[in-house]
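Step one of this worksheet: look at the structure below.
Only one protein chain is missing; all other protein chains are in place.
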Amino acid sequence: MNNKNKLLNWLALAGAYFRLNLRAHMEYRGAFISQALAMAVNDFVWIVFWTLFFTRFPVLKGWDVKDVLTIWGLAATGFGLAATFCGNARVLASLVVQGQLDAWMLYPRRLLPHLVLGKMSASAWGDVVFGYAVYIFFVRPDAAHVLLFVLLSLSAALVFVGFFILAGSLSFFVGNAEVLAEQWTMILVTFSTYPETLFDGAVKLLLYTLIPAGFVSYLPVAALHHMSLPYTLCTVGGALLVLAAGITAFYVGLGRYESGSLIEMRG
Amino acid sequence: MKQMNELRKYLWIARISARSNLSYVGDLVGRIVFLATVLFIFLKLWQTTFGQTGATHLGGLTLTQMLWYLTITEAILMSAPKVAQLVDEDVRTGALAMQLVRPMSYGWYRLASALGERYVRFTVNLLASALVTFLLVGPLPAAAGGLVLLAVALPLAFLLDFLGNFWVGLAAFWLEDTSGLLLIYSRGVLIIGGAFIPIDLYPPAVQPLLRWLPFANITSGPAHVFVDPNGGDLLALLVRQLAGAVVLGALVLLTYRAALRRVFVNGG
Partner (left out) sequence: MNAVDLENLRKTFVLKRGGLFNRTTTEVVAVDGISLAVKQGESVAFIGPNGAGKSTTIKVLTGIMRPTAGAARVLGLVPWSDRSKLAYRIGAVFGQRSQLWYHLPPNDSFELLARVYNLPKNDYLKRRNMLIERFGLAPLIETPVRKLSLGQRMRAEIAASLLHSPSVVFLDEPTIGLDVVARQELRDLIREWNREEGVTVFLTSHDAGDIESVARRVIVINHGRVVLDDKVSTVRRKFLRSKIIGARFEELPGEINLNGVTVLKRSGYAIKLEVDTELTNMDVVTAAILHAGRVADITIEDPPLEDVIAHIYGQHNTKYAQASK
C-alpha cells in the first residue's frame, strides 16, 4: 500500500472506532449527556468570569476580551478533539502501567496510530461544542476567520495528541508516571487559556517548548488577527513538532518495554 | 460513656485516613507543581493588572495580599477529598443501603474520614504553596494573627464543603451519573465562591448574594480573614458559615431521608 492508501485506510479505521466508541457511550446516554453538558457549562462559566475580569481591567497590552475568548475556543476545541478522536492517548500512562499495551500489540497494525483510537472521552464533546460555539457566537467572525479557526483548532488538536503521547510515554521511563503525566497535561491546558501578554522572557521560551501552549493558542491568535499565512504555517509546524516529539518518545519507550526492562516485572 | 467511645472511634478513623494520605508522595509532587504553576500565572496576572491600572490596592488588597489570598484558596481547593465519588460508589454498590440500621453513623464516618484527609492535605499544600508564594512576593504582614483567624475559620469551611459534596453524592440515588453535577458544584465553589479573585472585585450588585451562598465561605472567606485579619470580619464569616451549615445540613438530611424511603420502596 502506498502512503496515500495507508492514510485513507487509517482514516477508515479511525471512523470505525469513532462510531463504535460513540455507540458504546450511547448505551449510557444520560451519563454521556450530563458529562458533556457539565464540561460545556464549566467552560462557559470560566469565560464569563474572565470576560468580566478583563472588561473591568483592560490590561492586556493590545489583547482584548475577544482574544481571550478566542484562546479559550482554541484550547477547548483542540483538547476536545484530541480527547474525542484519540482518547486513548490521554490515558496512555495507565495503559502502559497496567500492561494493556500487550493486547494492542497483538493486532496487525502500527501500534501507536491504532491504540490511540480505542477510547473516547464523553466530557470532551462539551469542550468541542463550547469551543466552536464561543468563537462563532461571541467573537462573531466572518467566514474566512471561521475557516481558519477550524484549521487552527485541528492543529491545536495535533498538539494535544502529541503532548498526551509525550506525557504518557513517561511511564516507560519513570514510576508513578500517571500522576506526573496528568499534571503536566493540566499545566499545558492551564497556560493555553491565559493570554501570552502576561508572560515574558524565559517563561515565553518555555511556552514554545516544554509547555507548548504557544502552539495551541498564542500563535493561532496572532494568525487570526492578521489572517497571516506565516503565522499559520508556524502554528502547524509547531504542532507537527510536538507530535513528532511524542511519537519519538513513545517508540523509544516501547523498545524498553519490549525488552521487559520496566521497573516492575509483569507476569 | 458511649458517646466517648463513639467519638474515640471516629477520631481513630480520622487518624487512619490522615496517615494513609501521607504516603501519596508522587501525587503530592504533582499537586505542588500544579499549585506553583497557578500561583505563578496569577502573579503575572496581578502584576500586569496592578501595574497597568497603577493601583496599590484592588478590592482592598495589595498585590502581596492578593497572592497570599490565592495561596490559601488553592490550598483549600486542592485538599478536597473525593467525598462525592465515595458516596456515589457506596450508593451504587449498596454499601450505603446496608447502613440503614444506623444511618447517622455512615454520615459521621464519612465526615471523620474526610476531615482527617482534608487537614493533612491542606497542611501539606499550605506549606508547599506558602513556600512558592514567599519566593514570589515575600512575606505577608500580620501573618501570625491571620493564621489564628484562619485556623478558626477552617473547621466550618471544611464542614460546608463536606456537606455540599455529600449532597452531590446522594444524587446517585436518582442520577445515572453524578460526575456532571459534581463538576458544576466544584465550579460553583471555584467561581461563585471567589476562589481566584476576592468577592469585593465582583460586580457590586451580586456581592451580597455571593457572600451568603455557602461557596464563598469555603474558600474566599477564610482566605480573606487570613490576608486581612479583622475580628469583625471573622465573626461575620462564622455567622454565615453556621447559617450555611444549618441550611446545607437540613438539605442533606431531607435528601437522605428521601433516598432511604426510595431504597425501602424499591428494595435497593
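Each chain gets a letter, A and B, in the order it is written, and its residues are counted from 1.
Everything that follows uses one rule, which is that contacts are C-beta pairs under 8 Å (C-beta built on N, C-alpha and C of every residue); 3 or more make two chains touch, one makes a residue touch a chain.
Treat the numbers as computed from the prediction; the structure is a model and nothing was measured.
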Contact list for the unshown chain, restricted to visible chains: A
Of A:45, A:105, A:136 or A:241, the one touching the omitted chain in the full complex: A:105
Residues belonging to chain A that touch the chain removed from view: 9, 12-13, 16-17, 20, 23-24, 27-28, 99-100, 102-103, 105-110, 114, 258-261, 263, 265, 267
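The working rule: only the chains that are shown with their structure count from here on.
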Separation of chain A from chain B, taking each centre as the mean of its C-alpha atoms, in whole Å: 30
Chain B residues within the chain A interface of the complex: 26-27, 29-31, 33-34, 37-38, 40-41, 44-45, 48-49, 51-53, 175-177, 179-181, 183-184, 187, 191, 196-197, 201-203
Residues of chain A defined as touching chain B within the complex: 28, 30-31, 34-35, 37-39, 41-42, 45-46, 49, 52-53, 56-57, 59-61, 123, 175-176, 179-180, 182-183, 186-187, 190-191, 194, 197-199, 203
